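Everything on this sheet refers to the single structure shown next.
The complex is shown incomplete by one protein chain, all other protein chains being positioned as in the whole.
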Amino acid sequence: MNNELKAEIENQFDQAVFDEETSKYLIVEIAPASYLDLMQTLKTKGFDYLFSMTGMDWGKELGVTNHLENSQTGEMIVVKVKLTDREKPELPTLEKIWKTAHLHEREIYDLFGINFKGHSVMKRLLLSEDWEGYPMRKDWHDETKMIIR
Amino acid sequence: MILTNTTNYFGQLVNYLSEQMGIGGQILAYVLVAAIYLSFFAVAGLLLVYVERRVAAFFQLRLGPNRVGPHGLLQTIADALKLLSKEIFGTNRKDNLLYKTAYYLVIIASLVSLSVIPFSRGIQAFDINVGVFFISAVSSVGVLGILFGGWGSNNKYSLIGGMRSGLQMISYELSSGLAIITMVLLAGTLQMSGIIEAQRDTWFIIKGHIPALIALFIFVVAGTAESNRTPFDLPEGEAELGAGYHSEYSGMGFAYFFLAEFINMFIISAVGVTLFFGGWLAPFHLTDSLPWQPLWGAFWFFMKVAVFIFFMMWFRWTFPRLRIDQLLTLEWKYLLPIGLVNIILMAVLVYYNILISF
Amino acid sequence: METLTLNSSDLKSQEYFLNMGPQHPATHGVLRLILTLDGEVVKNIEPDLGYIHRSIEKQCEYEGYKQIIHLTDRMDYLSAHINNEAVALAIEQALEIEVPERVKVIRTIMGELTRIASHLLWWGVMGMDVGALTTFMYAFRDREMINDIMEETCGARLTMSYSTPGGVMFDLHPNFQKRVKDFIPHLRRVIPQYDELLTGNVIFQKRMKGVGIMSHEDAISHGASGPVARGSGVSCDRRKKDPYSAFASRDIQFNEITFTEGDNLARYNVRMKEMLESLNIIEQLIDNIPDDGIQAKTKALIKLPKGEYLQRVETARGDLGVYIVSDGKKNPYRVKFRSPGFSNLNALIEIGKGHLIADLVAIMSTLDFVVPDIDR
Partner (left out) sequence: MSYLGDVIGGIKTLMKGMKVTGSYFFPNVINKKYIITRQYPDEPAIVMERFKGEVVMWHNENNEHRCTGCQACEIACPNGSIEIIWNRVLNEETGKKVKQIDKHIYHLGMCTMCNLCIQACPTNAIMWSTNFHNSTYDRSKLTKVLNKPGSKLMAGVEE
């Protein structure tokens, strides 16, 4: 199944990078431009359950790791998208495809500062509006609020 | 003079003092009676709060207040003292007039209704010839207080609570009125003492058999609703509205609302006992030949009221709350039609005298 | 400063805002909902989170792997043990440790006890939310027995920190089996009482039936999991779908409870029936706990190999995902807790609309939020 899927994705999205080493699930890394298309395609292929959206800071790039599940077979696929622009990172929203993306994207916006274009309420969720910076980024540092041993 | 019953002890007191001391004596007598009623109000209210807490505790596998005084009896007095000493504060931009009038209206309504309740033979401040009607009229003034409080506090939760309360009271007045009228058909009088006298041989709950039972059921439901208790505590609706219409009251303002709720419960029970269970009459004429008749009457009256109140507490600690639309459905689709049919049934029974009497 | 995303110019003439929470009896903690109301009808819901956000994910990046576990207790404190287990399993998965059978069985029994305790608390609070105040004390009486079992073995009543990578902290207390065996018939006896007191009650039925309907598709799209999704007919029990601990190593017979109505009553019934299923599971395990040690060999300082690991377990609230990205150091590079409550909250935004406030409270209750779980 994995290989079939891989081939199909490869056909449609030539810039997709696959990674089967680091995780027990198939990881697809995709450029931001074809991110929405890929997710849409995956949904039609039966991956209808957006398990989680994880904001990531890989040091240089920011990004999102999506865990998708096929709610029938229980199969999982991981979709990663990396953004090199740390100043104004932008991604298209998945809200239209999965309703659960609504809160997940707000959380990622809040903690990582990735702006999801087309999201209905792109506001801070956990932190207050006057918070400066995005605390889950690796370069975020606060002498008073963080004590690192 | 409205005072008609010559065996009325309060009436005798007024007459005696006014004969002795003229107009001053009359005023003194009125003040005395008022003082008696006010102190009864306070004591009964505090006692009911204690009983409610204790009963609730036993329902909920707890002990309840048991530290202050013997068996915790003084707990509510301590609470009242605490409430007295509390600072009174409200919201910004509240409607001060309505906000401050609210609790007086509520408490006056329940105090005034108390005046026509016959505690025993001759112990009744105000034996008016339209007693039952008077109670249902006056007790609906209380809803004004709740509406005032809800609106005046400038708080949306209070407002919702107040509005719910208005809706609920207006609806359920109807049913309780119908239930009362059903029983009045049996008595042929609206006077409280008259109603009790009519039950000397047979209590109305037995005399009126089926329709009386239905009327009792309607009366209990409507009465519970009128006293804003679970399952009809929507105006407070703790889980939804915090505290509803009295959210923004503190200190004695809150205490008045609280006391009035319990006195209302007492009044509803007293009316229920008077209408259905023969008021202060002893069951099976048990104590009729004993001396101290008025005291025995009071004893039986309070016993019956206690049982009635206990059932209301039992409801409260068992049932979930209704939703506002279900509340109205229950009233307009169930209680009101049943009540109307019941009144006709009762009328027919009374006309053809198909009643049980000993 | 202003966190309201709606302002009064968006309102229609009949509508007004109601700020529900963060301090409100029905929000079970510090959830804040900004409601747009028309009369009592909810037109729009906007959650405002973060009142108990402790940044557990960020903290984890500065902790060793063993030290993460105690933080997870504080997430969904009602299924603390299952959270511990999830992290432990994720680490074991990464290190490819095979834990002793005894550990698996202990973890499963503890997990099911936690689930029952959580559902009991939910049941009590559910009653409170619809106005039946007595349910709370009855549920707490029975939950107390589980807390005692937990305290006797784990040393804590709520935040157990009982699982460690490769094993469990302490061995079972000698009284454990006896206490659990006392508890099972007790709960079997009281659950019919619960049904008589609340489930069967006509007022309760009327309050629950047909309220807050979430369709099968919506449940999937909202990412709902646990009893919430199973109330909508989505079969999503991780214990069945991708078994872990004793569910994998033993042949445990139990049913996945699903209802198709998707309303409040369905979600309610799922949880009520799940308690009995959990009792079944415990009954099957309690008599034969093998005796092969409580700790697999682990290094004192755990370093996960480079890579990323996802472990999903079924907590009392649903599907908890622990996603660990490791770069081979002693601290994780990134830890994400995909909490079930967070996705279920997403469902509330939609299914709460168009209901009365009283119904919204009931819906929130059947979605069973634990706010620290949402905020993390």
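Descriptive notes on the structure:
Letters A, B and C mark the chains as written, and numbering starts fresh at 1 in each.
Basically, contacts are C-beta pairs under 8 Å (C-beta built on N, C-alpha and C of every residue); 3 or more make two chains touch, one makes a residue touch a chain.
In this text the structure is predicted, and so the values were computed from the model without any measurement.
In terms of the touch definition stated at the top, the absent chain reaches B, C within the entire complex.
Although one chain is not drawn, the whole complex shows that of C:55, C:114 or C:161 it is C:161 that touches it. Which of B:16, B:58 or B:332 touches the hidden chain is settled by the complete complex: it is B:58. From the set B:10, B:41, B:232 or B:319, the residue in touch with the chain omitted from the display is B:319, counting the whole complex.
Touch with the chain that is not drawn comes from one residue among C:83, C:201, C:245 or C:284, which is C:201.
In the full complex, the hidden chain is touched by chain C at residues 63-64, 66-67, 69-71, 73-74, 134, 137, 141, 144, 148, 151-156, 159, 161, 164, 169-170, 173, 193, 196-198, 200-203, 205, 300.
One chain is missing from the display, and on chain B it is touched by residues 55, 58-59, 61-63, 314-315, 317-319, 334, 338.
Here is the rule we use: only the chains that are shown with their structure count from here on.
Put simply, the chain closest to the centre of the protein, by Cα centroids, is C. We define each chain's centre as the mean of its Cα atoms; on that basis chain A and chain B are separated by 63 Å. We define each chain's centre as the mean of its Cα atoms; on that basis chain A and chain C are separated by 25 Å. Residue positions of chain C with contacts to 2 or more other chains are absent. On the side of chain C, the complex with chain A involves touching residues 1-3, 5, 46-50, 53, 55, 57-58, 62, 218, 220-224, 234, 236, 241-242, 306-310, 312, 319, 321, 323, 325, 334, 336, 338, 342-343, 345-347, 349-350, 375. Within the complex, the chain B residues that touch chain C are 56, 59-62, 156-157, 160, 230-231, 233-234, 237-242, 316-326.
Only residues 21-25, 48-52, 54, 56-57, 65, 67, 71, 74, 76, 78, 98-100, 102-104, 107, 121, 123-130, 135-136, 146, 148-149 of chain A touch chain C when the two sit together in their complex.
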